[in-house]
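Below is one structure, written out as structure tokens, with a few remarks after it.
Removed: one protein chain of the complex. Kept in place: all other protein chains.
Entry: chain A
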């Protein structure tokens, strides 16, 4: 199959999707829809959106960056199919976005009180995340990957 990724021309919430498509060595292109003109045309009214075109002509349209990432990672072997092994990697990705969403909240609010409360929460989450990740890296013998000895979903 070949893929089209619709997003903005930035890292944002789509870079992991781009890296997974690249690592999977599939044909893919990118579209940067006019925004907000194209908002209403997207299934959930936001980006990223992934379109998979299969050889039989059928299409799958997915939204939600974390769903898109997991779908590509599972399909192309970057996430184990075994639910137990997969869950250990997925929780790292989910945790990381809790931290990033907390930071995004700080960027978007205007009041000083809102910003301070937001930053306190972000700092707490971020410091904990760094501690956890260092623990996992140190526990993996080769110290170059988070899990196993080749590129995985969690690494990306």
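Note that a residue touches a chain if its C-beta (ideal position, glycine included) is under 8 Å from a C-beta of that chain, and two chains touch if they have at least 3 such contacts; residues count from 1.
To be clear about the criterion, contacts and distances are computed from a predicted model.
**Q** Hey, which one's the missing chain according to UniProt: "Ubiquitin-like protein ATG12", "Aminotransferase class I/classII large domain-containing protein", "Serine/threonine-protein phosphatase 2A 55 kDa regulatory subunit B" or "Glutathione S-transferase"?
**A** "Glutathione S-transferase"
**Q** Could you tell me which of A:11, A:88 or A:134 touches the chain that is not displayed?
**A** Residue touching the chain left out of view: A:88.
**Q** What residues on chain A make contact with the chain left out of this view?
**A** 43-46, 60, 62-68, 70-71, 74-75, 83-84, 86-88, 90-91, 94-95, 98, 101, 105, 108-111, 113-114, 117, 128-129, 132
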